[in-house]
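The complex is shown incomplete by one protein chain, all other protein chains being positioned as in the whole.
On to chain A.
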Amino acid sequence: MKREHSHRETSAVKTGSSSMTANKEEAGGFDELLVVLGYKVRSSDMADVANKLEQLEMVLDDGISHLSDDTVHYNPSDLSGWVDTLLSDLNPTCDQVKPDQDSEYELSAIPGSAAYPRGKRTRTGSDSPTTTRSMVVLDSQETGVRLVHALLACAEAVQQNNLKLADVLVKHVGLLASSQAGAMRKVATYFAEGLARRIYRIYPRDDVGLSSFSDTLQIHFYESCPYLKFAHFTANQAILEAFATAEKVHVIDLGLNQGLQWPALIQALALRPGGPPDFRLTGIGSSLTGQSVQEVGWKLGQLANVVGVNFEFKSIVLNSLSDLKPEMLEIRTGSESVAVNSVFELHRLLAHPGSIDNILLTIKSIKPDIITVVEQEANHNGAVFLDRFTESLHYYSSLFDSLEGPPSQDRVMSELYLGRQILNLVACEGEDRVERHETLVQWRNRFSMGGFKPVNIGSYAYKQASMLLALYAGADGYKVEENEGCLLLGWQTRPLIATSAWRFNRVE
């Protein structure tokens, strides 16, 4: 399908002079000028895309806004694909069931034909790296600036192993932090504690994140801010789309915790036009968790019963996700659609070399229809301590900033939940340092190289997520963004978490 020749079928160009490059090609064949503006169009496809745009213009006129209500759009950067979607929407060959317009605030399964975009899919290969060092500038109060300066200076001293200096600075930070208020104070305090622990080698308990206390904290985090809700919501949308026509579905949750993600999915499946599929959930838990994975499954089963969904549950308890073997999952090949779901789980495996490859191999071997991944949008896994420190300082500043508001137990516990992540990130090393967040770009690379193909999350999920945010989050500062088929949630302009979806072809 790809055209070999790169000759451009441009109509006579009056204005373009030969000295100005009209269509510069780059390594991937994409028009360089458009890439800068966020659009990936191969120079060899330019004329074709232009023709399609012309076609669309001829058929449509001003009053086409109704199309935007019915159409689900995917990856606007892939202009060719986007235009194809619109064109095929004008010639509907399949029955499209409209999503229930009334229940706009609930999850709805959308038709299977919209699940995978037609036309060309964007290559996710050579993206120019966007550093996540977008800065949040604090109020220009002097002590605030001095505080940050002191924190960074202390981190630098730690980096250089000048522990005497670091010791002096960390005390100074404590002093400055006490004069601050709000988010900055809390963030600075946690980072200072992390530094102190690192300096004095009083490391936080290494079961951070795995105890049942952590589960409890996560519930408060879920309640107090939209990040987890967004993660669950967007992942569920992708799963629903993939399961649109399946009769039997099997979801494998790589980190069940309290199972907060699944009631909504169960309800959405129950409401599916045509009736719910049989739903099977495999929940994976850690052997260090006090809470029984079985108990969570049992509660979900009760809910499923109430709404009339056939439910089956299996629990798997492991020391580490990399111990997961395909046989444990008991996939019923051929008769069930499989989804693998991971919310803030995969980055932990980066602490142990080889673990991530193990789990990806296991996932590949069961050939799931969809894999949903939610991760923190930040690079907190760089080789250099100071870089990790700086990145995470900005990241958690934004996060804490978004939590500001009237005090509540949920909020206090959420701050503690995040604080423990900070401590792990700053004070721990080696296998103990599990908060090894990486960016969407990094995860994309890893998945692409592993042979996974991206599945675009579309405008329907985007719209629903935005509306949910407006309803539940209240504050104006949260923003949902689309990036080449993935959705990101951020505070002000800083993206903080990213949801992506993948598949591994059965026929490969």
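Everything that follows uses one rule, which is that a residue touches a chain if its C-beta (ideal position, glycine included) is under 8 Å from a C-beta of that chain, and two chains touch if they have at least 3 such contacts; residues count from 1.
Note that contacts and distances are computed from a predicted model.
K.L.:
From the list "Alpha/beta hydrolase fold-3 domain-containing protein", "Acyl carrier protein", "Large ribosomal subunit protein mL43" or "Carboxypeptidase O", give the UniProt name belonging to the chain omitted from this structure.
P.N.:
Its UniProt record gives the name "Alpha/beta hydrolase fold-3 domain-containing protein".
K.L.:
Kindly state which of the options A:148, A:166 or A:183 is in contact with the chain not pictured.
P.N.:
Only one of A:148, A:166 or A:183 touches the chain omitted from view, namely A:148.
K.L.:
In the full complex, which of A:31, A:84 or A:438 touches the chain missing from this view?
P.N.:
Touching the chain that is not displayed is residue A:31.
K.L.:
Can you work out which residue in A:41, A:246, A:265 or A:486 touches the chain that's missing from view?
P.N.:
Only one of A:41, A:246, A:265 or A:486 touches the chain omitted from view, namely A:41.
K.L.:
Which chain A residues touch the hidden chain?
P.N.:
Looking at chain A, the ones touching the missing chain are residues 8-17, 20-23, 31, 33-34, 36-39, 41, 46-47, 49-50, 53-54, 56-58, 60-65, 67-69, 73, 76-77, 79, 83, 86, 130-137, 140, 145, 148-149, 152, 390, 393-394, 459, 462-463, 466-467, 476-477, 480-482, 492-495.
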